[in-house]
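Below is one structure, written out as structure tokens; the observations come after it.
The complex is shown incomplete by one protein chain, all other protein chains being positioned as in the whole.
For subunit A:
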Amino acid sequence: MAEWFMRVACVWLLCGSAQAATVLDDQQQKIQIAQPPQRIVSLLPSLTETVCALGACQRLVGVDRYSNWPASIARVPRVGGGIDPNIESIVALKPDLVLAAGSTRGADRLQALGLTVLRLEPRNHADAQRVLRTVGDALGVPASESERVWREIQAGVQAAVQSLSPQAKAQRVYFEVSSAPYGASESSFIGETLTRMGVANILPAAMGPFPQVNPEFVVRAQPDVIMAGDSSRISMAQRPGWASLKAMQAQRICVFKQAESDMLVRAGPRMAEGARLMAECLNRAAGGQR
């Protein structure tokens, strides 16, 4: 009898903890979630990846057109982009939870139509952890599970950091996110990973996360390694003075393909892979230096 009672109490407690959840979104709004959502629409790639990392991929019924990982979501219906979501398609999917980026008209409209909208926009390492936990709570995933996923990510990042040779750590890096050129400073998500690796970033945090960079600034700073997206490949060589950059002359340049850039710029569960890519690049560049 006592055993039976314990069992009922256990089930009741479990259901109770899984049933109602109140989570805080990025705008400090309290979002009530009555029961673990089973039909989720995600309008941001990093949030799609977070849902999947928490093992709830099969609950996604719609994703934005930029979500491309994991491969299993290829057949999930696309519902427009983050800034131009297709309201009608989303409503037709009858989602019980919509994950969206911070301040967009689409999110406002979906909320006004009576959908449960959770606005989260991870921009840095701390955000990524908080968002993982919040999404986990919203999905009814036990906190221990979200913590386990986070520990795994951290272990991956740590492994990437430890794979660096001492020479690789002694380098100074310029990371270009787009060919305008915009760079990633120390306060950006990418910059935080670089800082954890112990390498120096030529763009200080004071410049804001993604400052537009004067090409002259880079020439003067003389980075040891240049990391850039695919779009910068052509324009880089033509910038005035860049031919004299030691990194250019010694070909210590890593150009990331689009799929690799996705891992690097999304503050989500694939940050460990992003860190590994950067570590490989740094080791390669340091090897060439010797």
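By definition in this document, contacts are C-beta pairs under 8 Å (C-beta built on N, C-alpha and C of every residue); 3 or more make two chains touch, one makes a residue touch a chain; residues count from 1.
The rule is simple: contacts and distances are computed from a predicted model.
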item: Chain not displayed: protein name in its UniProt record ("Response regulator", "Acyl-CoA dehydrogenase family protein", "Cellobiose-binding protein" or "ABC transporter permease"); value: "ABC transporter permease"
item: Option from A:D84, A:E152 or A:E216 whose C-beta touches the chain left out; value: A:D84
item: Contact with the hidden chain (one of A:R109, A:R172 or A:R239); value: A:R109
item: Residues from subunit A at the interface with the omitted partner, ascending; value: 26-29, 80, 82-89, 91-92, 94, 101-106, 108-109, 112-113, 119, 121, 123, 182, 208-210, 212
